[in-house]
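Missing here: one protein chain of the complex. Every other protein chain is in place.
After this line comes chain A, so read on.
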Amino acid sequence: MHLDHSHDGPTALSADAHRKDGTRRALRIGLGGPVGSGKTATVAALCRALRDELSLAVVTNDIYTREDAEFLLREAVLPPERITAVETGACPHTAIRDDISANLEAVEDLEDEVGSLDLILVESGGDNLTATFSKGLVDAQIFVIDVAGGDDIPRKGGPGVTTADLLIVNKTDLAPYVGSDLARMAADAKAQRGELPVVFQSLRGEAGVTAVADWVRARLAAWTA
């Protein structure tokens, strides 16, 4: 099933770029990363930044609760019908990489029920440094780490840090308190990722999620071009 696949079947299978009625489907961006690195906070900030200009929805993958979905509902970043939670059976990386069927069902249902969508953010449950999204599920992926998790994470690498389309180093405001060396993290990330972009972000700072929102807009422009 590729981008130029003809669309006469009843439903799309995985990465088909078009919906069953022939219209182009929403861009899907995955957000993964370790527990507590700020994935849900970044998703919430992105929703606030983009919801007035785009039609968007969110799929959360919670490990054993609906906590992430409920946080987004409580914060009212989007109307409830635009937020769906997928249950992952104790294995968040399986649901985004090895067996993406439940997540595909969730994105398909959102497009069917909410109507025309520009963007769907798929948030992984917190996992380890090897967790990446399948290309059958998302078109681009963001990996979120934070300075408090240790400034050696970019050096350690792993598929998330080295191959994600965007690496976010979150909570930079905490760096002085936890003894993390941002310059060293930037150099290590550069060594691991080459030309792939890295954003250092503090959602408490004035710039907030701006750089990441701009990156998402650029991806969307490329998707719809």
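Just so we're on the same page, contacts are C-beta pairs under 8 Å (C-beta built on N, C-alpha and C of every residue); 3 or more make two chains touch, one makes a residue touch a chain; residues count from 1.
We take it that contacts and distances are computed from a predicted model.
Missing chain, UniProt name from the options "Peptidoglycan hydrolase-like amidase", "Glutamyl-tRNA(Gln) amidotransferase subunit A", "ABC transporter ATP-binding protein" or "Urease accessory protein UreF": "Urease accessory protein UreF". The missing chain, though absent from the display, is touched by one residue of A:Ala17, A:Leu73, A:Cys91 or A:Leu203; that residue is A:Cys91. Residue in contact with the omitted chain (choice from A:Glu75, A:Glu105 or A:Asp165): A:Glu105.
Of the listed residues A:Ser14, A:Ser116 or A:Thr130, the one in contact with the hidden chain in the full complex is A:Ser14.
Within the complete assembly, residues 1, 9-11, 13-14, 63-66, 87-91, 94-95, 98-102, 104-105 of chain A touch the chain that is not shown.
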